[in-house]
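Of the protein chains in this complex, all but one are displayed in their positions.
Every chain is named by a letter (A and B) in the order it is written, and numbering of its residues begins at 1.
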Amino acid sequence: MNMMAETTTEAKQVQPMSEPSFKMLGRNVSVHYGAKQALFNVNLAVRQNTVTALIGPSGCGKSTFLRCLNRMNDTIDNCRVSGEITLDGQDIYDAAIDVVELRARVGMVFQKPNPFPKSIYENVAYGPRIHGLARSRADLDQIVETSLQKAGLWSEVKDRLNEPGTGLSGGQQQRLCIARAVAVSPEVILMDEPCSALDPIATARVEELIHELRSNFTIVIVTHSMQQAARVSQRTAMFHLGNLVEENDTDKIFTNPDEQRTQDYIMGRFG
Amino acid sequence: MSAVQQNVQTVDWHSDAIKARRKSRYAAETRLKAYGLIAIVFALGFLTILIGSLTVKGYKAFEQTVVSVEIDLATSGFDRDKLMDANWKSLVKKALLEVGGAESLKKKEQKAYLDMFTDNAAYLVRDQVIADPARLSGKSSFVIPLSDPFDQLAKGEISRDTPEDQRRVNDRQIAAFDQLVAKGVVSKPFNWGLIFNADSRFPELAGLAGAISGSFWSIVVCFAISFPVGIAAAIYLEEFAPKNRWTDLIEININNLAAVPSVVFGLLGLAVFLGWFGLPRSAPLVGGLVLALMTLPTLIIVTRVSLKSVPSSIREAALGIGASKHEAIFHHILPLAMPTVMTGTIISLARALGETAPLLLIGMNAFMTSTAHGVFDASTALPTQIYIWSDSPERGFVSRTSAAILVLLAFLVLMNGIAIFLRQRFERRW
Partner (left out) sequence: MAGYVLMFLLAAAIVMAFAGAAKARRTADAVPGKTHSRPIYHGLNAAIWTGIPAFVFLLLWLFLQNTVIDHLVLSAYPGVEAMDASARSIAISEVRQIVAGNIFKQPTPEALAAADHLRSLQAISGWVIATVAFASAAIGAFLAWRFVGKRARARHSVERAVSIFMLLSSLAAIITTIGIVTSLVFEAMRFFSMVPVQEFLFGLRWEPQIALRADQVAGQGAFGVIPVIFGTVVISLIAMLVAVPTGIYSAIYLTEYSPARFRAVVKPLLEILAGIPTVVYGFFAVLTVAPAVRDLGTAIGIPAEPNSALAAGLVMGVMIIPFISSLSDDAFAAVPRALRDGSLALGATKGETIKKVLLPAALPGIIGGVLLALSRAIGETMIVVMAAGLIATMTLNPFASVTTVTVQIVTLLIGDAEFDNPKTLAAFALGLVLFVITLGLNLIALRTVRRFREKY
């Protein structure tokens, strides 16, 4: 853990203090499920090549916001999103935006590992196949290999690529899902409590992975664990009752938050 | 870290290749959707044609072409006490010849003329008079159905444009028929006979009363057996039975029995109920027994599901205040599960009502010209009657078969309607 903390601080020093470039921007985002409003006018910026952590007590709207970023909320029948979310300055809820392309550019990893009931290879190859990213079988093999390498899974599975993905351990399954997301070469990866179903060792492995992925991808992670947010993220946003309470550098949030509510939550007074 | 960085491929999402690919992906999506819609349209189109063609063919059988004939019974000199033996044939023949002005015709032509009316005209008049002897004292009007070919002619099913040698009515008969129509004695009232007559060889007289009574008694027997036994079995299996290999076997057995072809149940009924127990052939009792055995598995499954859906907190509440296990089940759980059970029962009975094959095997396709008054009387049932009529060559039976199907479907709609009503009105979701 100590080592992890060190790498985190090191990473922060690498981050230049100049004008940050925003990858995604949410302005006045509100979400209704039927008559019930789940998110109230959230304004949040996601910086390029940064890990942004969304924290807050359960039911605070952090997952809802995350799912807005690649329009996974579209799959819920009575969900309505208002406001504006941009990706590289383009409104993702614009009619001209293709949701399939958007999700290829903004990938997602879920709370529970959800490998398809296919082989490990097929799981990773699925995305590149449907998007036509590989020109040949060799190309596809290459993509699968690099993706698994990036997910730190290659050495563990390279001899059994044809075995079902569901046969892996929980932590391996989650890294497989990350490899699956990475294989499409997304620009942003959304992670919805990716470690909540994993044991501590698997969690440490995934956290390490997130840290490595940051150089290539912009990452937004929802977590209910303060420690995890502190370990993996550079920016942290605190949600409460559907409102964005505060968003700042992770160091600042955990040492000297502006808002009393953030302080209370971090100190464990509610949540 | 930088090594990894170089490894990253970037995808130009706006390249032409990707755009073209996306277009074809969406085309595939649209195709899949279209297949789905085509499948639905095919299935529903078939349903529409089915119902539509039955209605078009069947609705005419709900009317019957009749002729009203005045008969003066006061001059007949029939003995009030010997009505059964009186010479009704010549009386009615005379009256029928009179109404069309055919008395002066030659014998052969008279016969061709009389073919226009149902063969049983004399018996119809006799039965009406016996039912109402007051008619003996004067002139009164009787309604005589036309025979099948002329019924069809009146309904336009037999075309006058067909060459004479290819239709069943000749030109002279048509002329006589037109004369009757011109006289205003021909009419097409609602065909109550279809519902209240028993079967007959003559389409114009054939009705469904026998089949309806047979179906009624069969369903009564089926309900009387399958309902209590089904509920009792379900309660035992759900609430009392230990979970062991024996109950597993019963469970598998019930699921399999629910999928055994109905004709096999017919074989069972034939061999066991008729062969070994010597119960009467064609009896609604046997039909009901066979249908009950068929319905039982479904009923047990439905009842178990509905018992399972009652929360165990209710059972615990009852046991907690000192009710016995039986009392908890019969006072609390069963009443709460009852709406679902009733719905399931009615739907199962509706299925049983439409079941044909097992009833054929136990002989419920007998030709019976009377209605069944009890579970031992030989009779047909609605579906077997449909089968018998569909096999009959007379043209009138084609539309009567369709009409009988419409009657059967009406019963099914009614039963399912009641089931849906019960479900929506009483069923609770936990």
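The definition used in the following text is that contacts are C-beta pairs under 8 Å (C-beta built on N, C-alpha and C of every residue); 3 or more make two chains touch, one makes a residue touch a chain.
Given the structure is predicted, the values throughout are model-derived calculations rather than measurements.
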For the chain not depicted, the shown chains it touches: A, B
Contacting the left-out chain in the complete assembly, out of A:Ala38, A:Ala181, A:Ile221 or A:Ile253: A:Ala181
Of B:Gln110, B:Ser309 or B:Asn416, the one touching the omitted chain in the full complex: B:Asn416
Option touching the unshown chain, where B:Met84, B:Ala182 or B:Ala259 are the choices: B:Ala259
From B:Lys93, B:Arg281, B:His332 or B:Arg423, residue that would touch the chain that is not displayed: B:Arg281
Options B:Phe46, B:Trp192 or B:Phe426, residue touching the unrepresented chain: B:Phe46
For chain A, the residues touching the chain missing from this view: 70, 72, 75, 77, 100-105, 107-108, 110, 112, 114-118, 126-127, 130-131, 177, 180-181, 184, 190
Interface with the undisplayed chain - residues on chain B: 25-26, 28-29, 31-33, 35-40, 42-44, 46-47, 49-50, 53-54, 57, 228-230, 232-233, 235-237, 240-241, 249-250, 252-257, 259-265, 267-268, 270-272, 274-279, 281, 293, 296-297, 300, 324, 326, 350-351, 353-357, 360-361, 363, 365, 383-384, 386-387, 390, 398, 401-402, 405, 408-409, 412, 416
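Heads up, the rule we're going with is that only the chains that are shown with their structure count from here on.
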Centroid distance [mean C-alpha coordinates] between chain B and chain A, Å: 62
Sites on chain A touched by chain B in the complex: 98, 100-101, 104-105, 130-133, 143, 146, 150, 184-185, 212, 215-216
List of chain B residues in touch with chain A within their complex: 1, 4-5, 7-11, 13, 17-18, 21-22, 25
